[in-house]
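Step one of this worksheet: look at the structure below.
As you look at this complex, bear in mind that one protein chain is not there, while each of the others sits in place.
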Amino acid sequence: MNLINHDSVVKRMKPRLSKNSISKWIFFALTMFVLLILGVLLYRIFSQGLGYLDLQFLQSLPSRKPENAGVYAALIGTIWLMAVVAPVSLLLGVGTAIYLEEYAKENAITNFIKVNISNLAGVPSIVFGLLGLTVFVRALAFGTSVLAAGLTMSLLVLPVIIVASQEAIRAVPNQLREASFGLGATKWQTIVRIVLPAAIPGILTGGILALSRAIGETAPLVVLGMPLFLAFLPKTFFDMITVLPLQIYNWTGRPQAEFHALAAAGIIVLLVMLIIMNSIAVLIRNKFQKRY
Amino acid sequence: ACGAQGTEGNKEQAGEETKQLQGEIKIDGSSTVFPIMEAVVEEYGMTQPEVKVSVGSSGTGGGFEAFIAGETELSNASRPIKDEEAAALKEKGIDYTEVQLAYDGLSVVVNKDNDWVDSLTIEDLKKIWVEDGTTKKWSDINPDWPAEEIKLYSPGTDSGTFDYFDEVILDGQPIVEKATLSEDDNTLVQGVQGDKNAIGYFGYAYYAENKDTLKIVPIDGGEGPVEPTNETIESGEYSPLSRPLYTYVKNSAIKDQEEVYDFVKFLLENASTLSEDVGYVKLPEEEYTKQLETLETLK
Amino acid sequence: METTTATAKIINPQEKQIVYKTSDLDLWYGDNQALKKINLDIMENEVTAIIGPSGCGKSTYIKTLNRMIELVPGVRTSGEIVYRGKNILDKSYQVEELRTKVGMVFQKPNPFPKSIYENVAYGPKIHGIRDKKVLDQIVEKSLRGAAIWDEVKDRLNQNAYGLSGGQQQRLCIARCLAIEPDVILMDEPTSALDPISTLKVEELVQELKKDFSIIIVTHNMQQAARISKKTAFFLNGEVVEFSETNKIFSTPEDKRTEDYITGRFG
Amino acid sequence: METTTATAKIINPQEKQIVYKTSDLDLWYGDNQALKKINLDIMENEVTAIIGPSGCGKSTYIKTLNRMIELVPGVRTSGEIVYRGKNILDKSYQVEELRTKVGMVFQKPNPFPKSIYENVAYGPKIHGIRDKKVLDQIVEKSLRGAAIWDEVKDRLNQNAYGLSGGQQQRLCIARCLAIEPDVILMDEPTSALDPISTLKVEELVQELKKDFSIIIVTHNMQQAARISKKTAFFLNGEVVEFSETNKIFSTPEDKRTEDYITGRFG
Partner (left out) sequence: MTNQNTNSFSVQKMIQEKKKKKSAGGITEKIMPYILFLTAAVSVLTTIGIVLTLIFETFLFFDAVSIKEFFTAKKWYPFSETEGSFGILPLVMGTLKVTVIAAIVAVPIGLASAIYLSEYASDRARRIIKPILEVLAGIPTIVYGFFALTFVTPILREIIPSLEIFNALSPGIVIGIMITPMIASLSEDAMTSVPNAMREGALALGSTKFEVAIKVVLPAAISGIIASIVLGISRAIGETMIVAVAGGSTPNLEWNLTSSIQTMTAYIVQVSQGDAGYGTTIYYSIYAVGMTLFVFTLVMNLLAQYITRRFREEY
């Protein structure tokens, strides 16, 4: 009683194999399609903006004359913003991840925190803008300062960092924890000396993704009412700043075509920052290369 | 009348008369006024580098919100202050002075290929823009014009530009529902450029930058068709579609903070040149002089 | 190495003492009982082997001896394990202290993703020893003790994962020696190693028993026969037989022991 | 079950044929040679065991027999493996087809995260069998063949990961039987199982050899002795000895074989 006819199995082989190779090409083509569109996007930006991109552009404050205008204030502002977002979101995010992965017991509260985090990841950024406006700008009276914008952005990107860190921490093999405990290390020693170093590459990847998002967000800052033109640079975290995406947004809204080209140049600056951040992450990832 | 020279002259004066000032000035409000204020602050920074001025662009309404909350010293507006806002300021005990900076001429434009419209009256505009339940064709306005549907492009309903248009043309009646609205005037320009049956309106500067690709519609306000130009707007001939742009200043700030007084003074002295620089139309000179005199009384 | 004996041993250098006295130990994973009424006396400065088929509770038992078993959620125990006079299953017993006295070597070599030096120095460091000179001495001494010094002395700052499996395992032993434990627990330390590395580790165990009490789990009966003084045969969570190794392998008392060591099952 | 013999076997029902003829097989992982000049003839409807210490190349060899080894990047081979008259190492040989004829059971049970039914039906389905009735028959027959039908017949729609390790392994065997292979390769199929499950799988292998050619890798020499007809002893990528199992275990020719099976190393 042969239930399987091996001849027909052999006959069906050919269509299955062609299906396999066709779908491989489709998958490949779609991947390339995305990259192609993004290539077109980049080409347009670069061809428009490259002409305006020079040292003077990087060193100048905004100006009514396109040829004098630059991104200096916005660039410095963005760096200040990152100086708030990076430590705050990393501390909170990694702390939460450690709590959830290493300490939390399986109970209703833990579960609630987890559901809450995955929900937060889906809350529109503009809603965070409303939160920041009410809580940081108004209630805590930080005004439209670096601090208010930074804290708003930190909360916005927090879920990304938490999830990435959780995964990185979970990926650290238990054997390493056991080895450390076996030597009499306490839990916190084990976390600080063994788990976190081993999880750093994953945490950094998440951190970079989160910062990449924070660096390019416009809508929540618009809602916060951040200033657009500053004739000075911040000195403390309570000073006001403007940031690249807002500057870009403003330039694109101007009537003069030169400003649109300036916006493109600003986008290039932003992209370069993104690429630098990503490369740093890759470097660190390689340095901490884990092999277990 | 003399742009760069004016500012330089001022710089020299500053060197002689006034010491270097310090302090912070926060300005927020209309995005329409923003370019003027940006230009003023840019120039002011050269004479008083230690005065830290920030300019926001939260919209006229958003600006007043911050002004009422006491967060700003100056609030830019593309329309006069509303009664509610004035009342709220009064309640907070904030006295203010209205300063006119320049004019913006709302420009009504059609597609370059539109060869039938030569001018429109206020009544025509009303007919075109007010919703009445019908689909409007050019031939409904003038039987000689083609029986094609009119495509309308208008700034977003929450902008100062729309507000002004609403006031003088729509008179509170709803705008045609099928009108395409956008917050970004550049995209309106593109809309009209790409659509033969289009009509749109937006700030003068956006027309001025796109003269070659748009056709301007002279407006007949009762005394014959007038095209918006710097001259016709400044003289008030282009009426009623030209509107003044404002900034509102907190009186107590002028009194207590020398740098605010100094800044407003600088503003009034240079607004004429700088507003033209960024695409708006200056007020007649005497308007600035008058306001400078008022300023002295507030000091 | 002769001088590194812990204080407790010095008191009575002549006769051997009991290191671990297990009495009526029961252990459950949730509802599943993995150890049943275990009674075992383990003597100091000997190698005690634990053999038995897969799943019989060898790992569970050995992990109870340094309370690593607590890492598994839902584990419950009853009974007593007295180590050097104190019941370690007592909640008040400091696990960290226990684990600095009782070292452990695992089935799969598990060095930290750090340099060789840092691996060995890890234990002393977490216990507060910061002095670089002292650390250097400890590292050298421990690596020598684990018979791997000559192979790694020129590459102490390289990542431990560059070592072969057998070297990694000896590194793990060195890491455990660095805190000068009293007892060393080994859970199938050679099952992931090739024959030559296995031989080296076995020789090392013979060497170490002079100074340490060693408890080793193995599923390789030949290994148990080769290196241990006493052997416990576990089956389904019970100790079926526990006596001198040569007795177990030549004249086992229990039929099941005989079946197992003659390869009739397992 | 008696009728499931594949066509090739019917031609010469009397005398046993060679299923796999391996000639001068060399295999490199990158620069590291894992198999060296392997020559082995494997007969049909027999159990052939492959033993040897860890790392000697057992898994590598068995994975070459269905070309699963190709999944490792950078693998190169030379030599020939002739299966049923054709060299399977030929690039033109269709791997998918080879693998429908040569089933494989892995060291760790690896059921799909699907229902028990879907696990077994997976193979027939991808090969185009859609008829629910036929599938039902295949599933039952295969589960019976793997001696697990009675344990799972009431929970066919439950997730396979609810089964115990031993049941999972038999399910994997059923999954492999469902496509009615000619040869079954088993890589340490019981090393992750408890003694009772091991016993069940061993009995199953005895049953299956009536219909299939079976090649089994094991590090458990007792197991090899219990179930196989012939045994190959691998060491460092070479076949040291290959002959009847009882001969290997009683009178090995090579000194190294003897050392290994008497537990002198490994």
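In this document, chain identifiers A, B, C and D correspond to the written order of the chains, with residue numbering beginning at 1 in each.
Everything below uses one rule, namely that a residue touches a chain if its C-beta (ideal position, glycine included) is under 8 Å from a C-beta of that chain, and two chains touch if they have at least 3 such contacts.
Keep in mind the model is a prediction, meaning the values are calculated, not measured.
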item: Touch partners, limited to displayed chains, of the chain removed from view; value: A, B, C, D
item: Hidden-chain contact residue, picked from the options A:53, A:69 or A:158; value: A:158
item: Contact partner of the left-out chain, one of D:22, D:60 or D:100; value: D:100
item: Where the missing chain touches subunit D, by residue; value: 66, 68, 71, 73, 96-100, 103-104, 106, 108, 110-114, 122-123, 126-127, 159, 161, 172, 175-176, 179
item: Residues of subunit B (touch criterion as defined above) contacting the omitted chain; value: 31, 57-62, 64-65, 68-69, 78-79, 82, 84-85, 88, 156-160, 162-163, 166, 172, 174, 177-184, 187, 190-191, 194-195
item: Residues from subunit C at the interface with the omitted partner, ascending; value: 1-4, 6, 97, 100-101, 124, 127-129, 134, 137-138, 140-141, 144-145, 178-180
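FYI, only the chains that are shown with their structure count from here on.
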item: Whole-Å gap between the CA centroids of subunit A and subunit B; value: 38
item: Centre-to-centre distance between subunit C and subunit A (centres being mean Cα positions), rounded to whole Å; value: 46
item: Between subunit C and subunit B, distance of the C-alpha-averaged centres to the nearest whole Å; value: 83
item: Sites on subunit D at which at least two other chains make contact; value: none
item: Footprint of subunit D on subunit A - complex, ascending; value: 1-4, 6, 8-10, 12-13, 16-17
item: Complex contacts: residues of subunit B adjacent to subunit A; value: 26, 28, 31, 34-35, 37-39, 41-42, 44-45, 49, 51-58, 62, 66, 69, 71, 184-186, 189, 203, 205-206, 208-210, 274, 277-279
item: Residues of subunit D touching subunit A in the complex; value: 3-4, 6-7, 94, 96-97, 100-101, 124, 126-129, 134, 137-138, 141, 179-180
